[in-house]
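My structure is below; once you've seen it, I'll send some questions.
One chain of protein is taken out of this complex; the other chains stay put.
So, subunit A:
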Amino acid sequence: MSSRDLILGRVRRALADVRDDTPYEQAVGRDYLLRHGRLSAGETVDLLARNLADYRAIVHRTDVRELPGTIGRLLGAHGSRNVLVPPGLPPQWMPASGPARVQDRAESTPYDLDEVDSVVTGCAVAIAETGTLVLDGSPDQGRRRVTLVPDHHICVVRVPGQVVSSVPEALSRLVPARPLTWISGPSATSDIELDRVEGVHGPRTLEVVLVSEE
């Protein structure tokens, strides 16, 4: 007998006492809140900014016109010699001049990425209540490794359109089949005496640019 059949057989026998024909939709009482509190779109963006900052992300606010200047300034302040930009990032977001552009190619190795100082991406959705950015591998975000290996990540969030209040609202917007990365503040550890230390393996600096869409 295969282990598959063995295990499934054990499961069946273990549950011989259980009679449960309740359909799944009725088995789980979803009496919890879809979101916590009723905030306006503007207040939701404010909450996102507060919660991002609370977990040591650096938050900037700007509009579409000022965006390239803001990004250019952040790259300059970080002293970046080069910057990786995913293939689908809107070209008008980036400053005309500035650090050298690096392309992420299929054959790029992790070592190539380790030479990159900064990365600029968009995001799929941002969650205000938890201060979370979700990346789903869309062309403006690139594959998962590009926001992982470089030490400086600038993430552009279109507000209020890409901002939701809560985790339930975010999940309903996402496509499970895509590779998803949820980011809440920069890399951190609490493994030493439960003191929170920012910066272990992921980017030590996470900058979030909230760009208003009008």
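Heads up, the rule we're going with is that contacts are C-beta pairs under 8 Å (C-beta built on N, C-alpha and C of every residue); 3 or more make two chains touch, one makes a residue touch a chain; residues count from 1.
The rule we apply is simple: contacts and distances are computed from a predicted model.
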Answer for the undisplayed chain, UniProt naming, from "ABC transporter substrate-binding protein", "Rod shape-determining protein MreD", "(4Fe-4S) protein" or "Multiple sugar transport system permease protein", is "(4Fe-4S) protein"
Sole touch to the unshown chain from A:27, A:77 or A:96: residue A:27
Out of A:81, A:101 or A:144, which is the one that touches the chain we can't see? A:144
Logged for subunit A, residues touching the omitted partner chain are 2-4, 6-15, 17-18, 20, 22, 24, 27-33, 36, 51, 55, 106, 109-111, 114, 127, 129-132, 137, 143-145, 148-149, 167-168, 171-172, 176-195, 197, 199-203
